[in-house]
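Could you have a look at this structure, given as C-alpha cells, before my questions?
Only one protein chain is missing from this complex, and each of the others stays in its spot.
== chain A ==
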Amino acid sequence: MEDDKKVDVAAQAAAFLAQDEVHEPMHDKNLWAARMKRDAAAREVPEWETLRQLASQIKEHTLTHLLQYLTEFEKNATSRGAKVYWARDAAEHNQHVWDILREKNISSVIKSKSMLQEECGMTAFLENRGITVTESDLGERIQQLDDQPPSHIVMPAIHKTREDVAQLFARNIGTDPANTDPHYLTEAMRNDARKRFLEAGAGMTGANFAIAETGSFVVCTNEGNADIGASVPPVHIASIGIEKLLPKVKDLGIFIRLLSRSALGTLATQYTSHFSGPRKGGELHIILTDNGRSKRLGMPEFWTSLKCIRCGACMNTCPVYRRSGGLAYGATYSGPIGIILDPTFDESKYSELPYHSSLCGSCTEVCPVKINISDQILQWRKVMAAKKYLPAARRLAFGTAGKIFEHPQLFRSAETMASGALKFTPNFLLYNRVLNPWGRHRELPHFAGQTFREWYLQYKAKNNEHGT
C-alpha cells in the first residue's frame, strides 16, 4: 500500500551517510567514476553537443505532436501483429497485465528492468494475486531479494557493497557468505535465474524507445536478460510510457549514440534489441501507459521533463545524490530527475525533495536531452513554497543541508561538535573535484547564511518533535 507520509529525504540521507565509513564513500566513488567515463566518451564524439541539441529537439517535436505519433505507433504495431492496450494509470496497467496472464493461466513471469512497472507497483500487485515475479536484471534481482526498490535507474544496487551482496545471496541462494568475488556471485545468480527463465510463462520488459514509423520498440540491456525473457517464454508483455515515442527509425542513430555514453560511458549497451510485432510462434502485448504523463505534458514549466531517456547521468554527477544514496528519496525516481518527476505524482509526499539539491547545475550540463533540470528544481521550490508545504525553519535549513551533504565529514562530526563555529558563507564553494570538471565559471547560487549549529539544532528539534 502506498504510504502518503511526507518523505524526509534529509534524514534518510543522513542515515545513509552515518551508517558506516564504507557505503557512502564507495557509492560516491563509483558514481563519480561513471561520470568521468561519460565525459571521456562524450569527448570522443566531435558532434556531441549537436547530438544533444538534436535529441532535445526531436523529443520536443514528438511531445508537441504526441497525439499523432501515438496513433501512428498503435496502427503500425497492430498491423505487425502486436496487441496494443491503453492504460490511464497504474491500476489499469496492472489490470491489463493480470488479465493477460489470467487468460493464459500463467503463474510465473520473468521481467527485465522497467521503471514504468516500478512506478505502477506491478510486482506487488501480481504477487498479491499469486503470480511469481522474478527480476532478471542482476541489480534488480539483488534489490528484489533484499525487499528494496532500485536505488538508481541504471545501477539498481549501486549503494550495496559486494559484501552486502555476498550476505544476501548466502541467505537466499546458498552461496558462500565469505566469498565476495563478483564473478562468483554473478555466476551463482546466472544459474539460479536460468531455471526461472525456462519456467516462466511470460517475459516482461519495458522499452527505451518506441518508433511511430514502424510500430517497433527498443530495449537496451547489458546482460541480455530482456532478450531471454522475450525469446524463451511464449508471451512477451511490454510496458511503454507514452512519452517514449520517437518519430523515425533513423532517430535511433542519435539516441543510441547518446544513451549508454551518458549512462556508463560505454559506446552502447551490449544488447540493443528491436521488437516489431511478435516473434515467430510468440505473442506480443504492448501496454501504452499514461500514469500522469499527459498531466505533466500540460505543465508549462515542467513538461520538458518528459524528454528524459532515463540514462542516470544526472544522478551520477549530482553531489547530493552521490552522498545520499537513492533510497533516501523514498520514491521511484531518485536524484535530480527524481526531484522533478516525483512531485508530479504526489506534491505533498515529495514536497521536500526540491530542497535536496545544491542547485549547482551539473545535472543540466550532462543531460543528453538538455532538460533544464536545475531550473526545474528551483521552480519546484517555488511551487512548494507557494503551497506552504514546509514550515519556514525547515525551508531555511535545507538550503544548508544541501551544502552539508557535499561535506560528509562535517556532517559526521555533528554529533560530537560542542559549538557551531562553522560558518557557511553564501558562496561557499564546492570542492574542486566537483567544480573543475564542469569547466564553467558559473556563479554558484546563494544559500542562507546559516551556521551549521543553527541548522543542526533545527534538525534535531524537528526529529524530537516526531519522537525519534
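As a convention for this text, a residue touches a chain if its C-beta (ideal position, glycine included) is under 8 Å from a C-beta of that chain, and two chains touch if they have at least 3 such contacts; residues count from 1.
Keep in mind that, in the parts below, contacts and distances are computed from a predicted model.
From the set "Branched-chain amino acid transport system permease protein", "LUD domain-containing protein", "ABC transporter ATP-binding protein" or "Glycine oxidase", the protein name that UniProt assigns to the chain left out of the figure is "LUD domain-containing protein".
Summary of contacts with the chain left out: across A:L116, A:I242 or A:C360, the touching residue is A:I242. Within the full complex, the residue among A:Q12, A:T132, A:T161 or A:T344 touching the omitted chain is A:T161. Here one chain is not drawn; of A:L17, A:A90 or A:L185, the residue touching it is A:L185.
Of the candidate positions A:T123, A:T214 or A:S357, contact with the hidden chain is made by A:T214.
For chain A, the residues touching the chain absent from view are 30, 33, 46-47, 50, 53-54, 57-58, 60-61, 63-67, 70-71, 80-81, 85-88, 92, 136-139, 142, 155-158, 161-162, 165, 180, 182-183, 185-187, 190, 193-194, 197-198, 211, 214, 216, 222-225, 227-228, 230-232, 242, 247, 249-250, 252-254, 256-257, 264, 267-280, 288, 290, 294-295, 297-298, 300, 303.
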